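First up is the structure itself, then whatever we jot down about it.
Selected chains from the complex are presented in situ; the others are not included.
We call the chains A and B, going by the order they appear; numbering starts again at 1 in every chain.
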Amino acid sequence: MEQLHTLWLSTGLYQLSVGQFVMILVGLVLLFLAIRKNFEPLLLIPIGFGGILANIPVAGLAEPGGLLYLIYEAGLTTGVFPLLIFMGVGAMTDFGPLLANPRTLLLGAAAQFGIFVALLGALSLNYLGLDFSLADAASIGIIGGADGPTSIYVASRLSPELLGAVAVAAYSYMALVPLIQPPVIRLLTTEKQRRIKMEQLRPVGRLEKILFPILLLVLVALLLPDAAPLLGMFCFGNLMKESGVVNRLVDTTTNALINTLTILLGLAVGAKLGAEEFLVPETLGILVLGLAAFVIGTGSGVLMAQVMNRFSKVPINPIIGAAGVSAVPMAARVANRVGLEANPQNHLLMHAMGPNVAGVIGSAVAAGVLLNLAG
Amino acid sequence: MNDLLAQGVQLMVLGMGVVLAFLLILVAVMTGLSALVTRFAPDTTGNEPVAEPSPTEDTPAPHILAAIQDAIRQHRAQR
């Protein structure tokens, strides 16, 4: 009888707080979006499920000793998961289109503007009663990098308590890129500009592809060591791929290893979806600012392309500037689709891949600056 | 608070500056790289691999060698 009482006291029905109930609903919504709407399911299924697990009362999965807590400590407090995932991303990235047209790097640079506008926006929200430190603002801004591992790495370093909201915003908006970007692109371009045909990209040889990650690494080492963990692992993965002599390592890196880490990363992020951390006004601010960052980044990329067209004879279709936010490869596909709407013969996909991967480098560089100066 | 905003503006200017500067340098380096490669190793810009696919990459494990020998033995036995 006493034990029955003990048992009842430890049921969820007795212990569940309103906040936990709401967060379980949030988790279910994420699962719905992932499964039914195909919102980045590789990440949002583990994150959503982890969020539910973290909010089960009594079980304490996200508290010291709990499974999610242990995964979080092992992989995110240390930074190991996002860095190794970034290695895998590097091993899946082809810099060929970028090497064939290096100036598209500037599109990837410009599109990072959204990061810093969102950062300022976060600090401004302090006037509305929210409470964001400079580090918090940097963690929010990096959502505009449109790159999951980079966002998670920065937020786990600077503002672990915001990690849940930042990661959810980052992956959600990446999934929403097909809805977010087209109106922005159309607003900032004319129909005629969107019809611009671009020159066929030159083929890029193996030697160039091998040397690129090495040169990038050396530049990072000399100029921006703070970006070395992220870009270093990224270049490492890419060099393994392009070297062509360690295919078995590349195979594991891009399959078993990245898949395992993706599951664990998602669960660890879910551990940060505790009600008391997530159900705060700041989260709303983060969601709004993240969206703003995506919009502004998209716009900056497009405008940079317009500016470059002023100064260059070889024209750039400004649509591909939008791919500079990264959100690989979704943003490049969106650019391709918008281009096809304007001119059904105009396949921009490969042209957009250049700024797309440039955006990955750009936001990693921005992450380095933020970690150095806002940390 | 005002101070924080000022820091934020500074961070924005510096951050975008560094991103643009770094990627501009990278553009220069890539263009140089491309020129160098085209001049000094032009053959490799085609589709041929830089080095012949090495036969020693991913060396067959000993048990594969054993399987080969098995095959040879059976072949001999059949003759």
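As a convention for this text, a contact is a pair of C-beta atoms (placed from the backbone, for glycine too) under 8 Å apart; a residue touches a chain by one contact, two chains touch by 3 or more.
A quick note: this is a predicted structure, and the numbers were derived from the prediction, not measured.
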Overall composition (this structure file), stated as a label formula: A x3, B x3
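The criterion applied here is as follows: only the chains that are shown with their structure count from here on.
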Chain A-chain B separation of Cα centroids, rounded to whole Å: 23
Chain B partner contacts - residues on chain A that touch it in the complex: 98-99, 102-103, 105-106, 108-110, 112-113, 115-117, 119-120, 123-124, 126-127, 133-134, 137-138, 203-208, 210-212, 215-216, 219, 223-224, 244-248, 358, 361-362, 365-366, 369-370, 373-374
Interfacial residue positions of chain B with respect to chain A in the complex: 1, 4-5, 7-9, 11-12, 14-16, 18-20, 22-27, 29-31, 33-34, 37, 41, 44-47, 49-50, 53-54, 57-58
